[in-house]
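One protein chain is absent from this view; the other protein chains keep their places.
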Amino acid sequence: MTTAATVADTVPDFYHEKTRFKGIFGWIFSTDHKRIGLLYLFAVITFFLVGMILGVLMRLEMLTPENTIVTPQTYNTFFTLHGIIMIFLVVIPAFPAVFGNFLLPLMIGAKDVFFPRLNLLSWWLFIAGGTLALVSIFLPGGAADTGWTFYVPYSIRSNTNIIPALMAAFILGFSSILTGLNFITTIHRMRAPGMTWFKMPLFVWSLYSTAWVQILATPIIGITLLLVVIERLFGVGIFDPTLGGDPVLYQHLFWMYSHPAVYIIILPAMGVVSDIIPVFARRTIFGYKFIAYSSIAIAAVGSLVWAHHMFTVGMSNTGMFIFSLLTFIVAIPSAIKVFNWVATLYKGSIQLEVPLLFMLAFIMQFSIGGLTGLMLGALSVNIHVTDTYFVVGHFHYVMFGGTGFALFGALYYWFPKMFGRMYIKRPAFIGWLLMTVGFNILYFPMLILGYMGMPRRYYHYLPQFETLHRIATVGSWIMVIGIIILIVNLIVSLKKGKKAPANPWGAATLEWTVSSPPPTENFHEIPVVTTGPYDYSNITQSVEETR
Amino acid sequence: MTSKAVAGEHKHRDDVGSRMGLWLFLFSELILFGGMFIIYAVYRFMHAEEFRLAAAELDPFIGTINTMILLTSSLTVAMSITAIQQGKKYLSMALASTTLVLAVVFLVNKYFEWSHKISIGIYPQSPELMNKPQGEILYFGLYYVMTGLHAIHVIIGMAVLGFMLVFIAKGSINRGSFVKLEAGALYWHLVDIIWIFLFPLFYLIH
Partner (left out) sequence: MTQHEEEHKQHRVPYGEYILIWLGLLALTCLTVALAGIDLGRWVIITALIIASVKSLLVMNVFMHLKYEDRMFRLFALVALVTFIIFISLTFFDYAFH
């Protein structure tokens, strides 16, 4: 992208920067985007492990058709908390907050985000919201049991700790809004000279469109959840049907955000795929502008399809028809991306490193998730499989098979940049293999189960579903072993990994021009960008030197 | 590669970017209220006649006075920016303080309006209200929630402007650097805009 930067050895990396406070306070009061990114990373991984344990426990309960390990009420709180944690605390912040923070300024040649202190505030709000969500589990009254969707009227009537959980989601929403506006301003105002819009890495494009969804859709759920809180506290009539309220309106407002949230979750993951594939195919990305524009298109059209979550609530036929049609349209930009990735791989000189393997798993699993999504978007099929395991399977293929895998791939890809060490390759490969195999054994049977009529969120089930449930549960064990290997491997690599050069993958985006880990203010001199983010013509040589 | 700016040479200030960030935040706030306007629109569509009857119980006079108060407070805070641009520190402070005073008057009016409603037995879960048709229950629910959240925004806006007054007094907002005051004023105008829509929707539809 530019000629290799010459960062003087005297500039300390960001782990050794002089901070106002010592030790841990040097981190939690730091406004450095890299430190904030890593703070988010640790928080997100912690929450992910909590959510994963809940998931494994649920699968264990489903091992037999009758009572296995927990009571029905506990099972209800399990799936509620699993949803809240995984959605609001893991996949939504995963890319914008973790990788967006760490990489965005590096990728566009800036020293930090536009509002560094606001960025720190976002992190604090995130931690406050996350803590509140976890604390609500242990408060008297018990953990919320409404499902992560908090549907009224149940969320108005339930005697569990709904208010803390709702307030947690509200606070997390604010954190997300602030991150979004920070990124938009950063991208508009802080690109390095020569970094035109079409020289930006595609991850930045995806962050940009995501940020718009964050600031324009999040307030809707914020106010909706707040209204439920007010309704519970003061008995104001808003959604409560006994006071004339319309619970379906709650669902409209809830999905008005929560469907676009799916795009907050998946778009940056797609950006990561678009950035990683060309590096390991040693080819420029196929159809750069199509991918860039399709990010915007997905963000825009994705905001218009929310009511396909509500086809069975008794909407008007006109409404159903329009939302179904729009749902099919949103598949087009998603498919454009998939075709472009495959075309990029075609005739590339492929290096099968672990990050690329994750991206390949992403493409396969996202395609399954996307196509089952189209089935769900079709009105006739939807009526049949709504609220069954088909939806659960589809959802996890997109959220986990897509974003989750991209998350691990991104973590392995940028690990050398973040921590200055290479990961150890063999366990990484084994971990990937187990995770991918386990994932598919876990979730593919769910698609079949759902098609056979197994309803979601049920504690007991009919005996004919037992075999597939057992297969899925075994899959969860394999997958968890893979995930543990992957995480432990990274921890071991922090100490035992080889020291990482500035550009171990021979990538052409700006973050690889600075040392690993990057210096405190990223760039000694703000670079002037002359070539594109996927132009490897000048890079090949330097890779061989560093290896 | 040529160097453009060397680290630490000078801190670059970008007022346009600062205002851009704030505008984006304001859009978020507008959509937040937008969510409530959607609820209002749907319920009004479902219970048009009952909304009309309920609205007749509000006093448009107080609403009109409060509208004019907020519009005037917007005027003075806008003028205080021009004043600081001219370097007239005390005029700027006087104008911004006028805004604060008007905000207090607005809230006092609101207080009397709410207490009147409560004294005649119209408040959430009151026996009086529960006997009314569902459309009216929804109307008054929205009335309390939307004007209440608006009032909270008024209070936040007052706090922000209060800080700005201190900054002007201390001189950290001055002729050459007043983007903070602009930010505070922008937030205040947002509060005004929300009221511009709340006013006809609650007071003038009878």
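For clarity, chains are labelled A and B in written order, and residue numbers in each chain start from 1.
By our rule, a residue touches a chain if its C-beta (ideal position, glycine included) is under 8 Å from a C-beta of that chain, and two chains touch if they have at least 3 such contacts.
For clarity, every value in this text was computed on a predicted model and none was experimentally measured.
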Task: Touch criterion as defined above, residue of B:T67, B:S92 or B:T147 at the omitted chain - done: B:T67
Task: Residue among A:I322, A:A378 or A:I484 touching the omitted chain - done: A:I322
- [ ] Please give every residue of chain B in contact with the chain that is not shown.
- [x] 13, 15-16, 19-20, 23-24, 27, 30-31, 34, 37-38, 41-42, 44-46, 60, 64, 67-68, 71-72, 74-75, 78-79, 81-82, 85-86, 176-177, 182, 185-186, 189, 192-193, 196-197, 199-201, 203-206
Task: Residues from chain A at the interface with the omitted partner, ascending - done: 188, 212, 216, 220, 248-249, 252, 256, 303-304, 306-307, 315-319, 322-323
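One rule holds in what follows: only the chains that are shown with their structure count from here on.
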Open item on the list: List the residues on chain B that touch chain A in their complex, please.
Closed with: 1-8, 14, 16-17, 20-21, 24-25, 27-29, 31-36, 38-39, 42-43, 46-47, 124-125, 133-135, 137-138, 140-142, 144-145
Open item on the list: Help me check something: in the complex, which residues belonging to chain A touch chain B?
Closed with: 2-3, 5, 111, 114-115, 118, 177-178, 180-182, 184-185, 188-190, 192-193, 215-220, 222-224, 227, 230, 234-238, 243-246, 249, 252-253, 256, 521, 523-528
